[in-house]
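Here's the structure we're looking at; comments come further down.
For this depiction, one protein chain was excluded, whereas all remaining protein chains were kept in their positions.
And now, chain A:
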Amino acid sequence: MNYDVELRNHLKELRSFHIRLAIAAIFVVLLFCLLLARFFYLQVIRSEHYTTLAEANRIAIMPLVPNRGLIFDRNGIALAQNHTTYTLEIIPDKVTNLEAAIEELATLIEITPEDHRRFNKLKRENTRFKSLPIRTRLSDAEVARFAANRYRFPGIEIKARLLRHYPYAELLSHVIGYIGRISDKDLEQLERDNALENYRGSSHIGRIGLEQSYEKELHGITGFEEVEIDVAGRHVRTLSRTPPVAGNDLTLSLDIKLQQAAETAFGDYRGALIAMDPENGEILAFVSKPGFDPNLFVDGIDHLNWRLLNESIDRPLNNRALRGVYPPGSTFKPFMALAGLELGKRTFSYSISDPGYFSLPGSQHRFRDWKPGGHGRVNLHKSLVVSCDTYYYMLAHDLGINNIFSYISQFGFGKRTEIDIPGEVAGLLPSPDWKKKRFNQNWFPGDTISVGIGQGYNLSTPLQLTFATMLLANEGIAYRPHFVKQIHDNKNGQVYAHKAKPMYTLDIKKENMAHVRNALVDVTRPGGTAARAGANAAYTFAGKTGTSQVINIKQGERYNANKINERHRDHALFTAYAPADNPKIVLTVLVENGGSGGSTAAPIARQVLDYFFLGKMPEPLLAGTAGNPQR
């Protein structure tokens, strides 16, 4: 027992506490007096000095916004540029009666209710000292009319601004994207990226497409100007200037003429087309139809146009090439064929007798071939040329879903290609694990069968099909698909070129690859499903037709295009590469509700190839002229 230990004396503690509290209170009052003394010093004794400082001209740092980098196609044709346009701007605080002033203004210059609403929205979102546009893109006549009457409108000025302009509008909306006004969310993101400083004064930022993914390159470096301004905030003179550095220019691999040819070949159909150089992954054409006019978004889209775009049944805002997922249908078969050969489940000579359907052992359910009555004796070569379904039902059954999944995923199915525009989706290559996770159901043998012909749970984007077809064209070498070929650095004048490096190389036996490639050439020859599209071609090309089911056909019923609502008709697919022996171009064509691949998609591909190799401009196909169903 320690004798020093005392039990606590609460009364004594309380007294000591109260004394300390009183001392602290005195301390608080003293420090507040100190603050008050400081305020007295600043606001009474030195008040005159500081008032002079506040009222005298003073220095403000003004940001100088850099010009946004330009975007060119592979031949130097401008795809995104900056136009000088005149805008009419109001500083709300400087106008005594805003509504009256706007009304008077409207007698000189057309101000639509839409303009007015947009201005009111900006006014709510910004401080009253900021200059806000009420009308953009003034005509020369309007500029002149306002200039003559300027004295009547203090606080309202005409400003020259650089406005982003996309000359090809709908044609490239899904590639280039657009820029839009910086939102609060963008500001938060910029702050997180420590980039806020560089956006002082910037009003726009890349929203989708290349404008978004290359924002860092395109924006440029903000400059600064030290200026003297007076009490009213008016600019008196410039003291020093650090000029801005324009954003870097992008040169794309895309060929705008080829893009136009592809667009024309499509006619009125909806769908997607991608053309790529298999030797390096450069995108040559990238069509998603219909598109939309990105110029509408630059200054904030108005309500009506937004509704038209957003609610259109054609879904023009949907980037079908990048984000549209479709069952790959029969275009899946070449990869199945390689799986069968490489995994030892099929030989070149092995053949089946096709009765026109396949049933699992012990089951009544018939998986039907597209051709009633079947194709007779079918080996691997013929199975691709005539696109025999039964052959692949059997092959899928023999391979099993796990083999299919692990082998086919090497071709990029179910994975993003990592193309350099944002928003790509991964599609779906189904597996038992996936089904368990997604539906909490076991994989049934029947699920495997339809996967074999690219239906069932299978989903791919046109971009993925292009990637997979590149692997056929290249005999197994994969390049990352990309749009940007060169970046021109405006800071130091250097040009950085994209260096194509293979992402990976698949190890596939030469003779297996050659066998499949030969069959794909015969697809475009008499007897093949794309024979009509291949007729009289001046070059050899290989391809595979496909049809992607939109609705299920019941057992015992037949697909009849004429009886089905146009929007429920099958999607037509065609994947191709040419010339067949030394491919320079890989193509994927998807025609929504186009019927069969051979009759709709392959002819479009042929026209694009004719332009690519022969410079022949296509004649548009007309929608609804699908011929006999062929797959």
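Following the convention adopted for this analysis, a contact is a pair of C-beta atoms (placed from the backbone, for glycine too) under 8 Å apart; a residue touches a chain by one contact, two chains touch by 3 or more; residues count from 1.
The working rule: contacts and distances are computed from a predicted model.
In the listed set "Probable tRNA sulfurtransferase", "ATP-binding cassette domain-containing protein", "Peptidoglycan glycosyltransferase MrdB" or "Branched-chain amino acid ABC transporter permease", the entry agreeing with the UniProt name of the missing subunit chain is "Peptidoglycan glycosyltransferase MrdB".
Touching the chain that is not shown, out of A:R38, A:K159, A:R241 or A:H303: A:R38 (per the contact rule at the top). Of the listed residues A:N194, A:N536 or A:N565, the one in contact with the hidden chain in the full complex is A:N194. What chain A contributes to its contact with the hidden chain is residues 4-10, 13, 16-18, 20-21, 24-25, 28-29, 31-32, 34-36, 38-40, 42-44, 46-47, 49-51, 53-55, 58, 60-61, 124-130, 184, 191-192, 194, 229, 231, 233.
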